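First the structure, in the form of structure tokens, and then the observations on it.
With one protein chain withheld, the remaining protein chains of the complex are depicted in position.
Entry: subunit A
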Amino acid sequence: MKFAIALFAPPHAPSSRRALRFAEAVLAGGHEINRLFFYQDGVHNASGNVVTPQDEPDLPAQWRAFVERHKLDAVVCIAAALRRGVLDAQEAQRYGRTAIAVTPPWELSGLGQLHEAAQQADRLVCFGGV
């Protein structure tokens, strides 16, 4: 079965850990993830600038490792990311900002990517919506 997974909560929220464990279970169960889409405060999970205390799970690092290991399509909503200062090199240059938080394989793109993924997947599973 093909899953689209959307995450709306920040790295320190329990939903982010649940989303990652669910995504791991999806692949471990022989299913497919057609896209990860991070929206709202979920965009911080794609940030390379989050510094997690050493004795706590580093969700942004775990997400990155997961995405890289499985070569997933991983999209961060550009509008949500800009508002929260989670920029890639191109957007940092466009808006004259120094901090770059998002690097490949993460990609900043629009909400159309969420709809496209939801249309093409067998299931859309959302985490962190309240």
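We adopt the following convention: a contact is a pair of C-beta atoms (placed from the backbone, for glycine too) under 8 Å apart; a residue touches a chain by one contact, two chains touch by 3 or more; residues count from 1.
We take it that contacts and distances are computed from a predicted model.
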{"item": "Undisplayed chain, where the name is taken from the UniProt record, one of \"Membrane protein\", \"Sulfurtransferase complex subunit TusC\", \"NADH-quinone oxidoreductase subunit H\" or \"Energy-coupling factor transporter transmembrane protein EcfT\"", "value": "\"Sulfurtransferase complex subunit TusC\""}
{"item": "Contact set of subunit A toward the excluded chain (per top definition)", "value": "6, 8, 39-40, 79-80, 83, 110-112, 114-116, 118-119, 124, 126, 129-130"}
